[in-house]
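The structure under discussion appears below in the form of structure tokens.
Apart from one protein chain that is not included, each protein chain of the complex appears where it belongs.
Should a chain be cited, it is by its letter among A and B, assigned in written order, with residues numbered from 1 in that chain.
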């Protein structure tokens, strides 16, 4: 008889058309921010500044891509900032000790993916809680980063390497092109391939996916490897842009990334979300940070606004 | 024995309507102090609804409840508990991290001294006294997670008694117990009866009822069929009362089925490290499996489909195959319709389309990209074939009726084009109309050469559908019934037989 009741209840509960709503709200929010900041600073809407915003968001944008997958699949990765730091100093350390720069880049990416694999192994294979595991790796990897660098930044890279983070193709910064390309690929993957289907289904009902004969462990593992790899990619662009690998690179970036994903409409408990939303979320955070910078608001106060944004975004989901 | 002649509880004309369904229709039920009153009926007969009303979980739509000749309103479980009505569910509600005594007295004012400190010695002493009053010997200071199932049940009973329970509802109390602990539970129940507690004993198990109950009430289709003294009824009578008239045309004609060579041979196959089974399945056959909760039918299904790891190979079309995971099983043409469609069968937030092709996404992808066209065609085909009632294949599964949801799960597995289909409880929680349709579909599938393993706890379903029925008991296949040989009485007897041997 329970079933009867349950069915009636679910039939009454109309599923809200969250996606369309969220996307249009985000577009309006972004437009509002653009208008507001342009009244505050004449510099805001210049091509130079817009390019600047786009370049700045590549770091969180790149990491937000796999984070969207991770959160949709019902998990969480707090260690991305530390993985970024680890990849960055790996790159610096290897190059400094005489490795070819491009070999160093590849190895830095491998290290990022391996760190993600460690998370994935513990979470997917051994069923540990994603949040606690990634808090653990957050602390551990950051410690490792400081041990490697002894706190000193590693600078001085070949000019060809600077192209990644500073160069332009047809007037568009190369890093922005890469981010857009990866966003597009990820969009196609989540929309049109079975990887996307599995990701959503995993977040909605992991048991049903398992009972459908799908290797749940593998899918979840891959999302975490991707998360690590993309943090590595973000690290490469980061080092190239700032011409130096600091131990503090990426510290606290998980807040920006998770905020972007959550305000982009991805549901904190998984199962729902979109990359378009995440992309808009990334732009909103980039615009907000840039605009507030121009207005002279301190970085710490900006994080207060991000914190409030997270709470608002998630409260909205619970209704 | 202590048998007072005034009923402690009278339920009169209890009716319960859910939107669209009448779960109970004018049921009368009387209970006397110091009696064990068995409540029997098939799944869906209304037993649990009646007990949920008595324990305050549900409110009846018509009728009245008299407790000690006074009318009472049981709005919620706390009120019922305070009035001395306690229920012990099949699944215990215990705190594994707390001691037995604390589980009994958690959050109760009685054990808090004036200073606000918990009076541990008093709590432990009272817990000990309570458990001893029902003849159980438990270290009440041990954490519950380290106690056995019987002890956990004793703690649940002691908790009820600590509220001065005068009426105790026990829902399938033997289901969770290993067989050697059932007798201990009986001793506890007898002790309770001697203490004057009225016990409602909900069970399927015929032999238990005759061992422990004083009276038995049978429900069927939401109505009361009979109340008898246990000495004045027989197993046969009870079963025929429970079953009622067979609904003849619910089941399709199975005489047309032809079986050929065997497709699946299972020899000494480990379902756990302790239990092995052997059987074979022929092409086009519907092989029924019957067993009570804990008999191992579910474990067997999960083992064959590779969801549970273990040792042993199965022989499929003459080849010996080791199945390590569901992928291996699906490669061999095995499909498995799980018993719980809400948790295991469906991603209810997704559309019919996405659910139906979940197991075959790889097959319908070009490289990585899912072929939407092919997906739509497959959906159209199966929506039509199974006559799933939906406005479109993009409909979210949540919004479908139970019967149609179940058809989606069935379709999902048919898209894998299986040779062997294991179905567990294929008609659980669907209405009679949808049942008949699902039976018709199963029959058609077997006529088209699909071999089916049908695991069910609904005996009429098994008898109506199966060509052979294997009965499992305590992890072993204990008997085989050919078509026409089985009836409910025989099935029940075989399924609960070993407990008989234990007790006698």
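In the analysis below, a residue touches a chain if its C-beta (ideal position, glycine included) is under 8 Å from a C-beta of that chain, and two chains touch if they have at least 3 such contacts.
Note that in this section contacts and distances are computed from a predicted model.
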item	value
Complex member absent from the view - protein name from UniProt, among "ABC transporter domain-containing protein", "FAS1-like dehydratase domain-containing protein", "PadR family transcriptional regulator" or "Autoinducer 2 import system permease protein LsrC"	"Autoinducer 2 import system permease protein LsrC"
Visible chains that the absent chain touches, using the contact criterion stated earlier	A, B
Among B:21, B:66 or B:106, the residue in touch with the chain that has been omitted	B:106
Contact partner of the left-out chain, one of A:138, A:189 or A:249	A:138
Options B:97, B:260 or B:320, residue touching the unrepresented chain	B:97
Missing-chain contacts mapped onto chain B	77-78, 93-98, 102, 106-107, 112, 116-118, 145, 271-275, 293-296, 298-299, 474-475
Where the unshown chain meets chain A, residue by residue	76, 78, 122, 126-129, 131-133, 135-144, 146-147, 150-151, 254-255, 258, 262, 268-269, 298, 300-304, 306-308, 310-311, 314-315, 318
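Keep this in mind: only the chains that are shown with their structure count from here on.
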item	value
Chain A partner contacts - residues on chain B that touch it in the complex	16, 18-21, 23, 46, 48-49, 52, 305, 307, 325-327, 329-330, 336, 338, 342-350, 354, 358-359, 361-362, 365, 368-370, 372, 396, 398-399, 401-402, 412, 429
Of chain A, residues touching chain B in the complex	1, 3-8, 10-11, 13, 15, 188-189, 192-195, 197-198, 200-201, 204-205, 207-215, 271-272
